[in-house]
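All protein chains but one are shown in place.
Should a chain be cited, it is by its letter among A, B and C, assigned in written order, with residues numbered from 1 in that chain.
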Amino acid sequence: MYSEELKVRFYETDALGHVNNTVIPAWIETGRIPVFELFASQGSPYEISLIVANLNVDFLRPVYFGFPVTINTYISRIGNSSFVIGSEIWQKDKLCAKGASTLVNYDYKNECSLPIADEIKLKLKEKAHPEHPLKQ
Amino acid sequence: MYSEELKVRFYETDALGHVNNTVIPAWIETGRIPVFELFASQGSPYEISLIVANLNVDFLRPVYFGFPVTINTYISRIGNSSFVIGSEIWQKDKLCAKGASTLVNYDYKNECSLPIADEIKLKLKEKAHPEHPLKQ
Amino acid sequence: MYSEELKVRFYETDALGHVNNTVIPAWIETGRIPVFELFASQGSPYEISLIVANLNVDFLRPVYFGFPVTINTYISRIGNSSFVIGSEIWQKDKLCAKGASTLVNYDYKNECSLPIADEIKLKLKEKAHPEHPLKQ
Partner (left out) sequence: MYSEELKVRFYETDALGHVNNTVIPAWIETGRIPVFELFASQGSPYEISLIVANLNVDFLRPVYFGFPVTINTYISRIGNSSFVIGSEIWQKDKLCAKGASTLVNYDYKNECSLPIADEIKLKLKEKAHPEHPLKQ
């Protein structure tokens, strides 16, 4: 699992007084970045790249300005050519949002999905959530 | 169904050359606004309000700068105290992203979900998708 | 002068209840886009391009969600290889913000600024503000 702390930015709040919902997917993207680096051995990201095919977010509690936020990012499922990244947004020891991003390993030259190499699968497995077993 | 056209803003693109994925939830929020107005008869949004409990987005095709985008927003399911808003993002006659937002009618004073009034349900039904029947 | 109307997006507000200051430069960028098109005859934007060298914004009044905004974009000064774009943000017939963007015509191959062609200067002059004369 990757874990990263960030400060809420004031412009991320909205007129309801807390962080706007649409900011959560942006934070989830930020947390996902190191996962992309596991695929660097595949070569140029302009030829073979991960595509975000689906994002699902549960908004559980409002997030407030003025208190740090922790983003946990982990692998929750590994398929043949796709996998799922889980994301947790915590503030003040409370889980405020949960995300699941489905990524597809994609070959732009041949315009098709591409099996994930075994060595990359091993690296992904190391980034599972310490408390939740990987789904197959 | 509500339908709205918008221009892609240049700052909404990213270094991959098309609209960044995290912009789609922001556009979906923009398209959802008129649905909130159907609940105005309930009184103050600070006492009773819609909570976005879940957002699910399928990213189907990249969206590009320089061509107009259409957002269709419609009601796809009506439950007792919650309902689902469907969203479609179209560019150049192609469906580029599909969203489903689950909203809960919430009573902040009593901290519980609140049944949707029948008169509001009728208004929601009028905003179903012309081609896809409402799910129960 | 170019003039464009836009709807305030809810996520553009902040916890103070009005549009966040940092959104104004983003709207100014949006209003500036058609000016870039006047330079299309110069060739590829990857070889010769406009660089935004300076942005100055006066924040005069808060902008609110729920009322349309008009952005006026005009040329306020034309120099040899640079020029200034003025921007006005209006809401409810009140001027809420004023911007001045200094742009430099830049040759990336030779890494130097490039004089603006006379035919482009003529097109820029046509986009002056109807009430404020162009500064030299």
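Definition applied: a residue touches a chain if its C-beta (ideal position, glycine included) is under 8 Å from a C-beta of that chain, and two chains touch if they have at least 3 such contacts.
These figures come from a predicted structure and were not determined experimentally.
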Can you list the shown chains that the hidden chain touches?
A, B, C
The listed residue (C:A26, C:I48, C:L114 or C:L134) that touches the chain absent from the view is C:A26
I'm checking contacts with the chain that's been left out. Which of A:Y11, A:F39, A:F83 or A:Y106 qualifies?
A:Y11
Hey, which of C:V52, C:L95, C:L114 or C:L134 is the one touching the hidden chain?
C:V52
Which residues does chain B use to touch the chain missing from this display?
10-11, 13-15, 17-18, 20-23, 65
Where the missing chain touches chain A, by residue:
7, 9-11, 26, 29-30, 33
Spell out, residue by residue, where the missing chain touches chain C.
20-22, 25-26, 29, 51-59
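In the analysis below, only the chains that are shown with their structure count from here on.
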Farthest chain relative to chain A (centres taken as mean CA coordinates):
C
Distance in whole angstrom between the CA centres of chain B and chain C is 31
Please report how many Å separate the Cα centroid of chain A from that of chain C, as a whole number.
36
How big is the gap, in whole Å, between where the Cα atoms of chain A centre and where those of chain B centre?
23
Where chain C touches two or more other chains at once, by residue number
10-11
